[in-house]
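Missing here: one protein chain of the complex. Every other protein chain is in place.
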Amino acid sequence: MPVTSQHGPMSPTTALITALVLTSLIVPQILTAADAISASTRQAADDVVSLLGSGDADLRAVALDAIRHGLKGDWATRMVADQLASLPPSRQAALLLALADRGDAAALPAAAQVAASASSAEVRAAAVQLIGRLGGPADVAVLVTSLSADGPQRDAARRGLVEIAGPDAAAAIRAAAATGSPATRAAVIDALAERRDRAALPVLVQAAADGDAAVRQAAMRALARFGGPNEIPAMVQSLLKASGDEQRAAELAIASVCTAARNAGPSTDVLIDRYQAADEPSRSKLLPALARVGGPKVMVIVDAMLADPARRPQGLEALSKWPDATVKDRLLDLLGKADDPQEKDLLLGTLIRIAPLPDNKLNDREKLDLLVKTMALCERTEDKARILERANAIRTIETFRFVVPYLDDPALAEPACRSVVELAHHQKLRDANKDEFTKALDRVLGITTNEELRERVARYKAGQTWDRKKKN
Amino acid sequence: MRDKLPPTRRRFLAASLQASAAVVAAPYVITSKALGDATTPPASDRIVMGGIGMGNMGSGDQRAFLARPDVQYVAVCDVRKKWRDDAKGRVDEKQGSRDCAAYVDFRELLGRDDIDAVHIATPDHWHSLMTIAACRAGKDIYLQKPETLTLREGPLMIQAARRYGRVVSGGSQRVLEDYREIVDPCWAGELGRITSVDIDPGPSSMACYLPAVATPSDIDWELWLGPAPWEPYNPGRCDGNFGTGGNSWRSYIDYSGGSLTDWGAHNFGGTIFAAGLLDLQPTKAVWHRAAADGQASAYATLVYPNGVEVHCNRPKQLRPADTAATISHERGITIRGDGNAATPRAVPAYRGSGGIYGDFIECVKTRQRPFRDLEVAINTMTAPHMLGLVRRLERSLEWDRAAQRFVNDEEANRLLDRARREPWTL
Partner (left out) sequence: MAYDHIPLDDEFKALAAFDWGADAAPLAKLDAAVIACHGDAALTADLERRFGEIVTGKASRAAKEYACRKLSMIGTAASVPVLAPRLADPAESHMARFALERIPVPAAGDAIRNALGSVSGDLAIGMISSLANRRDAASVKPLAALLGGDAKLAAAAAVALGRIATPDAAAALAAAKPQAGPVADAVIDARLACADAFLAAGDREAASTIYRSVAATVGDAPKTHRSRAVRVAAQSGLLACLDDTVAP
């Protein structure tokens, strides 16, 4: 019993260990003339070092906690960091993390050495993490190099490039975005995006026109996060050169800037200007981005298209990408007048898409009303089925009551079953209308042979939940 | 005094080192599944967990922890049979056994030495008591928000967590995940120094006068009430739904701070995070009476020691016009800066992988402090609690953080806490 031993002789083993610890006397070697600490603190520091070497995780945790929050002064940081080499790898990693939390850059030299020489990936990752937290401009190169490493070290480097502080470090990261392999450059640009480094906007604008797709797309992702009206022209150029998935991603990036919490209006104005100034092929490519922004100014452009028979298909295409339900009356009106089957398909599909969108500017009742109206305009079974399936995104009892009668329609019973079951998934809705749901779920059992649906019904009826993930 | 420190201190530590050898030889985590497989770590590397309070939020937390290969889930606890059975069923189904234990009384679960960590998602009136008990039992804790019901509870919980070296994470996943559009620009320095915030917190909780209804057999009503005043059973009093306008425990003052602290934990959490106030508590809560002409309703302003003013429910017509250094969030939050250059800082991230749950588990392993460390959570909750008191008292209050008391307002200090019903004690 260690504490009570003060009242009696020490055991031989205790005496031996005590002697070993006493000979370590690390603190005096670390202290400089400027480090005026008390004998008491000196002992605390020595004890922390002793505990770091303990085989007991609890005692090591006590030491690590003291390193994180106690023993103020860079002498203590140096003292503790000097222990790194003597520890086994997992403890090295733990100590590096504690030193990172401690926040004293005096730990950097030791961490840099470990990052360069450690054989353990866990230790290297921890060292890189520390460098990211505490490092400066000279350490950016280590982080960029670590982007090419595997797993945890790469992840730590990515995070480190986000965390490393100071204007000079930021400048070094911006410079790194222009050199190296495309994969590295893309990762560096992702870090610039996470840093929301506005000084990097010129770098990002340039990268948006890069010859490498990965770099271009990273730049567009970054610009999507904090670009503004000044960057829209470059983003437009990038979109005009893109195709396939990159084109769609570019559309979304531009729409993101034009609908952001700040500068949405000015950005949209620039986009519209660019659209107006573009030639016809370019306009075709820009129109989807414009449509995804929506809003009254874009609506003027789309209305002009709809009024022009030659451009009407483009106008309809634009409406089909509208981000909210503010166009519902136009769509319903156009649908009522449409003769062309393809045009009808497009309009109907758009209505079915936008009606239940979560942020479409309609309340639940209006959303359902729109779906009900759309249903009345449907002739084909597959369209009606889509409506029934989309309806379950509106989680109300009124939606449930809209769907349930279709259980009687042999052609639509299966999608109605799916929708009823999906609505039943929401326990609050189900419990608040227990009788209605129980009856409907019983009917679903009489209709569907789909095993998953039947299992879900059984669970919901028993008051249980169903884990979507387990089927994935 | 330094010179008088006992010379045996080193001996104590040395003997502790000696003792550690025995611990290494006999790992304390011994579970039924000692060996892992390709996706599941061996038992000695898994965190053994149990859950207390398995209703709406508890079941969600349970699912998140159950899905983790580095968690071995062994026990559930709820005073309601249905939730208890459901929760046990989820564990048994997931683990292909019937081993999950089910308890009515949380003390039994905390008494199990094989459990490393617990998640708690009971009504708020239990949070402090269970958290402190779990700390004393040496468990790490994932605690649903709002972490406290009263102002006095917070420091006692922090003391317990720090004393026993426990990892305690608050449970608002939204703070980091839902407010990035205001957090990112603020931390990037785009607004300059943050000067003021407008936020529209929901209503406070209210007294409950629901009539008595026969207590069903599937609930231990005495244990549900626990430290709260005795009141007759009524399903509307104890329903776990998310409503705060009546018919749920979140509506009532004995069990919750109402929407003010429920959604407030998220909205204040996101706001305080964005505005860089995580380490601070307000120094004042200023009550602005409604305008006599009825043109402006009453509101409150929380003043932080760095000068940031958080206006709560300030009428729109009293708010300044937006500038280039203004940013808003769709949940009724507006943050204003001075527009000058400010040093950018990296937005903190969760540790490990798997969101706030992964953050907690990673910290259990590394003994680091989690993203919503209890102290951060308590600082955050101080804001809605103070707001609730100035709303209730309809006067301004000054807060002495060091003393955790209001200055020169003994009546307000009475409301720092409330007597717990016997036999419950903090």
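We just call them A and B in the order they show up, numbering each chain from 1.
One rule holds in what follows: contacts are C-beta pairs under 8 Å (C-beta built on N, C-alpha and C of every residue); 3 or more make two chains touch, one makes a residue touch a chain.
If you're wondering where the values come from, they're calculated on a predicted model, not measured in any experiment.
**Student:** Using the touch definition from the top, which of A:Q43, A:T268 or A:T399 touches the missing chain?
**Tutor:** Of all options in A:Q43, A:T268 or A:T399, contact with the hidden chain holds for A:Q43.
**Student:** Looking beyond the chains shown, say which of B:S217, B:Q317 or B:T425 touches the absent one.
**Tutor:** B:T425
**Student:** Can you tell me which of B:R46, B:R166 or B:H288 touches the chain that was removed from the display?
**Tutor:** Spelled out, the listed residue whose C-beta touches the missing chain is B:R166.
**Student:** Tell me where the left-out chain touches chain B, residue by residue.
**Tutor:** Counting only chain B, the missing chain is touched by 1-2, 4-6, 9, 12, 15-16, 18-20, 22-23, 26, 28, 113, 115-116, 135-139, 152, 159, 163-166, 207, 209-212, 229-232, 234, 392-395, 410-411, 413-415, 417-426.
**Student:** List the residues of chain A that touch the chain left out of this view.
**Tutor:** Interface residues of chain A facing the absent chain: 1-4, 37-38, 40-41, 43-45, 47-48, 51, 58-59, 61-62, 65-66, 69-73, 76.
Rule of thumb we're sticking to: only the chains that are shown with their structure count from here on.
**Student:** Which residues of chain B touch chain A in their complex?
**Tutor:** 2-3, 5-6, 8-21, 23-24, 59, 63, 67, 82, 86, 89-90, 165, 181-182, 184-185, 188, 190, 241-242, 327-329, 343-347, 349, 366-369
**Student:** Of all residues in chain A, which touch chain B in the complex?
**Tutor:** So the residues of chain A touching chain B come out as 1-3, 5-6, 10, 13-14, 17-18, 20-22, 38-40, 43, 46-47, 50-51, 53-59, 61-62, 64-65, 68, 94, 97-98, 101, 159, 162-163, 165, 170, 194-198, 225-226, 260-262, 428, 463-465, 467, 469.
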